[in-house]
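Got a structure here, written out as structure tokens. Questions coming.
The other protein chains are all here in position, but one chain of the complex has been omitted.
Per-chain numbering from 1; labels A, B and C assigned in written order.
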Amino acid sequence: MLLIDCPFCGKRPELEFRYAGEAHIARPADPSGLGDEAWGRFLYGRGNPRGMHAERWRHLNGCGRFFNALRDTTDDRFAATYKIGEERPMVAEPQGARKA
Amino acid sequence: MQKFSALALLRHAFGGHEGWRPQWRSPEPKGTYDVVIVGGGGHGLATAYYLAKEFGISNVAVLEKGWIGGGNTGRNTTIIRSNYLFDESVALYDHAVKLWEALSQALNYNVMFSQRGVIMLAHNVHDQQSLKRHIHANRLNGVDNEWLTASDAKAFCPPLNIENSMRYPVIGAALQRRGGVARHDAVAWGYARAADALGVDIVENCAVTAIRRGVNGALEGIETTRGTIETRKVGVVTAGNTSTVMAMADLRMPLESYPLQALVSEPVKPIFPCVVMSNTIHAYISQSDKGELVIGAGTDAYVSYTQRGGLHVPMHTLEAICELFPIFRRLRMLRNWGGIVDVTPDRSPIIGKTPVPGLYVNCGWGTGGFKATPGSGHLFAWTLAKDEPHPINAPFRLDRFRDGYLIDEAAAAAVAH
Amino acid sequence: MSAPFRLGAGGRIDRSRKLRFWLDRKAYEGVAGDTLASALLANGVHLVGRSFKYHRPRGIMAAGSDEPNALVSVGSGSRFTPNLRATQVELTDGLVAQSQNRWPSLGRDFGALNDVFSPLFPAGFYYKTFMWPKSAWKRIYEPKIRAMAGLGRAPTLPDSDTYTQRYAHCDALIVGAGPAGIAAALAAEAHGARVILCDEQAELGGSLLAETKATIDGKEASAWLSDALSRLSHSPNVRWLSRTTAFGCFPHNMVGLAERLTDHLPSPSEGRPRERLWQVRAKEVVLATGALERPLVFPDNDRPGIMLADAARQYLARYAVKPGTRVVVVTAHDQAYRAATELAEAGVEIAAILDIRQDASGSWAEQARGAGLHILSSTTICATSGRHRVSSVEIAPVGRDGKVGPRSRLACDLVLMCGGFTPAIHLFSQARGKLRFEERLNAFLPDGGAEGVRCAGASRGIFGLDAAIADGVAAGEAAARDAVGGGVEAAHSPVPLPKDLDGRRLDPLPHDRSPHRVKAFVDFQNDVTAKDVKLAVREGFRSIEHIKRYTTTGMATDQGKTSNMNALGIAASALDKPLPDVGLTTFRMPYTPVTFGTFAGVARGELFDPVRVTPTHDWASAHGAVFEDVGQWKRARYFPLKDEDMHRAVARECQAVRQSVGVFDASTLGKIEIVGPDAAEFMNRIYVNPWSRLEPGRCRYGVMLREDGSILDDGVVGRLAADRFHVTTTTGGAAQVLNHMEDFLQTEWSGLDCWLTSTTEQWAVIAVQGPDSRKILERLVDDIDLSAAAMPHMSVREGHVCGVPARVFRVSFTGELGFEINVPADHGRAVWQAVLDAGFSRSLTPYGTEAMHVMRAEKGYIIVGQDTDGTVTADDVGLSWAIGKTKKDFVGKRSLARPALSDPGRKQLVGLVTEDPELVLEEGAQIIAEEPTASHRSAPHKMIGHVTSSYFSATLGRGIALAMVAGGRRRMGETLYVPMPEGSIKAVVTNPVFLDPEGKRLDA
Partner (left out) sequence: MADLLVRPRAALADVLRNGRHGASDGAPGLILCERTELSAATLIARKGQARALAELVKSAYGIDLPSTPRFAGNQLPDGRFLVFLWAGFEQWLALIEGAQEFERELTLGLGKRASIADQSDARAVLRLRGPKAREVLAKGIAIDLHPRAFKTGDVALTLAAHIGVQLWQVDETPTYEIAVARSLAKSLWAWLSASAAEYGYEVVGEIR
């Protein structure tokens, strides 16, 4: 069970959280102005990287807030958690990232 | 290819089994191939086999970064069934089941396909409506699937608990008698041996590091840890790592990779005659030829490539197993492991061409790829050979996520109301 | 009947407490402190099991959790447990054990025929045969294979024991209470750390328990141990757990412990849980898990009476048992000399010590020489004999050229072997620590890389008592420093690997016999021999993972504790590769098998998953309601009278609502309060409907989509004030709707000035439906004008019901005049009763979800999740009228413009009436367009839709159904076919509104 550092509640067990997918995929300002290709990418295209991943979590069974996190998908260690609207922190790309 | 048979065993016994030759060669990769398959799992090896066997294309290499069958092929719970809802899915999975039924003979390798029947449990009115919808759709598609009352289900699977004291009592079940299990490693090895005999190069410990494209964007070759390979056709079949490989061709896939755990009990004498699945309380179980209870847990909630998950996931699964089969409560977990599953938005696979000419992909099988291995390999081989999809895999194209023609088995199961 | 091989003195046993036990119905006697294995050895019993494949007689090889052979079933009835290691079963009075995998008896086992025909069954033989004739696989071969496989029988009765679980947190979790672990615990505790110390054995102490001579800090080892334990047990910051196996390391330093609570008690006291699962979150983990002794691989090395050397020493020192009378020791490591010396001192005859090495010069060897033991260096074993117990060995010298010289026979009843020691790095590897191969030990050692996890003592190659303790102190200090911080400093540093490492043997012992004929076992339980491993390599399996899977070596219930390194060594030389290049198979949890029940804990029955109930739940069950599960909720499905079945009860309930009045508990509906200046704007973006012009006091039916255009949920929304909406959702959808709304509000539209609060739990919702509903409510409400003029259909008022603050909605899901009263939940039960009393004269009838479903279907109202699934759009179910046409955007709007979602061939909601009014279609039944003629009755059929809802409508006196049919709205009046196994049913497509299409009843 992961230990996740909620920016509002501190370190809490994974059970309290709900994973909410890749972060920083902003909803287009004018969806109707988008072609099917671009809209399809927005709906379904995901980076799914092997390495540092910016992702959303919601502290569902806690304070209820959504927040972002940087986690290395090759060892599940968190490099950072940060509030919605904050910039993605600069952290070093981990060893072994993107190795197929 | 050395013929496998009881007689051969007897003959070799006298020679102390010194006479057996390697089941497949260990060649150095050549500089060029007609087709390169990236990924030496069941699907990739099957693709290579059918390319050589059915389409006469044998100048083929299968590149595996580790050891063949070491990914999800060797990590799954080996459940085989075709009782899906939509016509497209049924066609796809039943194509595979038909091939399974003759696979041991076709490969001269006993893959131990055991059609012991797959039961899917209903725990509430909504489950019942959903399973009935599957049953009727399957029947009209000529695929076997029948409704069992709770006591029918108990009769078919005696260890099953159908008491009303359960939190979510069993109110009925759907049974596909043609469903079952197979020996996962044997599938990879059997296809490898047969493909190798037809001239396919199976190259282990060879990872792709780059995909080379020409000025027109078309594929020209690949870079690997064992050198450059020129080829005009590459089929990517790297379940769990598809996004990473496709990123080498600058493609952003509609995929997320999740850890999937499974476990086995210590071996016991035969006690469990079939496969039982409950999607509502998350439990999948069968008994292997060796006597181990083979149990599937759910995926962990987050994207990860660690091939390991949290303790709470197998705990949740065993809560369900013990609730459904109280006589197993004293059995013991022997081994737990994790795989990486590529999950698409509609929980259906992608088999076909990509925007990059010469690059083909077969991925997104989620937690259910093993059952499709022969069909998937055959259809992908067709697509690679003819540069167009077979009618069965045509609907499973990549651009359905642009147009919205999803084949949404998950959504069709809908939610409780 | 006292045990003949028990010494008169010594050991950590209580001779005064005699225990009687049975193996295969033969009675024996042991004493308190025995394991089943030590007690059997004390009685001279070595034959205890049969191997998996060849059914070879097997004895006791080890003394702990690494035992591969001595597996037994223990107990009976609801406490029968198969596959337990005799070396781990603590002896209790009256214990009943059975040997396994033999028929008819352990002594005479027909399965042993496999051994005779073993040349036919090399590794992986089953992949090569059983393929002809095809049909025989299912009928003959597979059932036979399955019957042969498996070890013990599975229990056939539900387990009568209970299990418990708990979470725990600490600064330092120390796994293994041997010298290193105890030293680490003392050091960490001294630095103020919260410590948990666990050990899989009944007694803490590990190797100290077999230290009869050594001294620590001038004390006898046993005295040092008891002092250390008393100090630990007096510290408020230390919790120590015996009989507790750390079975797995999980992400972020979560470690799973399995604690055995009652199996060692004579009669499991009822109510006490059998085992406890600990989920420990440790800031730092110290693994002091010791090392495992390796067997030697030589011909027929599996006979009962062939044992690991140090295991024999432990039986002697801990249990005062002489495992044999005349011993041959064969070794590649000095530790075996220690065993020989101590056995000799106990009066056991040492026939010879065979050392495969050219000379042994360690201190233990010197002592043995000093004791005058007969030592033969450069000597090997070529054969052993003895059917149920080893009776002699044939030994031979090995020349410098490796040539095996002439054999000679030595009689013996015990053979001790020692191939060296393998550090137990299982947990470290699970924690994703890096490993490096140490040539001088022929072992993999921890090499960092695991966050907050460090090893100490033998588990990192530090052998010897003093070194292990020093290493433990360093590890304990470091763990405390990293966990507690605050100036805590580590004064000691880890002990470096000594220069003169010895004991390195992974290859089989040389012998002069035909390699095809002999069986030199590597994996004892799975009957994998050296030649099986070589065969796998010969057949082209190059990766150790392949070799493991092809031969099944290391896949038995001991998970290769004694076999993995030997298999690796043999594979490496067969592949002619350096051992590290062959790789190492992954270590997987659990370290030793863990009971399913321990993982499941208390989760059974009502504790399996929480139950949600409404304030009227107890009233409903008291009045005979039949409930259905909807998510976690229990909802009353119908209220049968006396001998009514569901069909008749539902008909009666519907009739009451249509003709007079009924009452229904709608409390499970989700309720969300949306408040703030931007509330209406938020609603406009989330729902397809327009909200700006909805007057306060009025309601509207709302539909919301996922971003992909499919219907997420629906429900009635009341506007209480310009800046306040009372939203209702479906029962099952409530949580995901709130999550959906919060997601957009928090992340996409954080600028909007409004807030969401779930009020689902605050309000009990009582629906009063039917022509007489107003008359009844008027008796309970006095500050709200309920008249049609003042309170039209789809309006909401705040006031009091029965004097309780209430929100009264005039809404209807039945098509009748109706109201939904929202009152504070604590008052729900009483107001419910008040409504019943007020309606008594009008035969007001409680109705359940089934009647509700029928009545809403008569009106063509959909249920999200039943008539829709995750693929259905608002237009598909005829709700495009709800979409705010002038709105530029709302969630899901863009997706509706994609080709697939505007495809004219999409399925649309229609009504279906069967030709035969008595016929009720089956929900989920499929629909086709052409009548299946005899010619094409068989599959496949082109399906154009399916039945989503279907009921017998008592009101209409016929079966009615809702269905999703391709292009359905263009098919009104068409006859379609529903093929059932019994034949296909004709049905006509109709408008989905079967009753009162003009809605006169609603507006009454």
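The rule is short, and it goes like this: a contact is a pair of C-beta atoms (placed from the backbone, for glycine too) under 8 Å apart; a residue touches a chain by one contact, two chains touch by 3 or more.
Everything numeric here is computed off the predicted structure, so don't read it as measured data.
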Left-out chain, listing which of the shown chains it touches: A, C
Among C:A830, C:L956 or C:V993, the residue in touch with the chain that has been omitted: C:A830
Contact partner of the left-out chain, one of C:G94, C:P805 or C:P997: C:P805
From C:D93, C:E349 or C:D753, residue that would touch the chain that is not displayed: C:D753
Of C:W103, C:F117, C:Y167 or C:W881, the residue in touch with the unshown chain: C:Y167
Contacts of subunit C with the absent chain, listed as residue ranges: 164-169, 194, 271-272, 279, 281, 602, 606-607, 609-615, 618, 632-633, 673, 675-676, 753, 755, 757, 759-764, 779-783, 800, 802-805, 824-827, 829-831, 833-834
Residue numbers in subunit A that touch the chain omitted from display: 1, 8-10, 12-13, 15-16, 59, 61-65
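The rule is simple: only the chains that are shown with their structure count from here on.
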Pair exhibiting more inter-chain C-beta contacts, A-B or B-C: B-C
Distance from subunit B to subunit A - Cα centre to Cα centre, in angstrom: 29
Residue numbers of subunit C (touch at least two other chains): 250-251, 254, 279, 432, 708, 895, 898-899
Contacts with two or more other chains, residues of subunit B listed in rising order: 306, 310-311, 345, 402-403
Residue ranges of subunit A in contact with subunit C within the complex: 1-3, 13, 18, 20, 26-27, 30-32, 34, 36, 39-40, 43, 56, 58, 60, 64-66, 75-77, 84-85
Of subunit C, residues touching subunit B in the complex: 52, 79-83, 119-120, 122, 125-132, 134, 137-138, 142-143, 145-147, 149-159, 161, 163, 248, 250-251, 254, 256, 277, 279, 430, 432, 514-517, 531, 535, 538-543, 545-546, 549-550, 552, 555, 557, 559, 586, 588-590, 593-597, 599-601, 603-606, 608-609, 611, 628-631, 708-710, 730-733, 736, 863-866, 868-871, 895, 898-901, 922-926, 928, 938-941, 943, 946, 948, 979, 981
In the complex with subunit A, residue positions of subunit B that touch it: 65, 207-209, 238, 241, 243-245, 247-248, 252-257, 301-306, 310-312, 345, 401-403
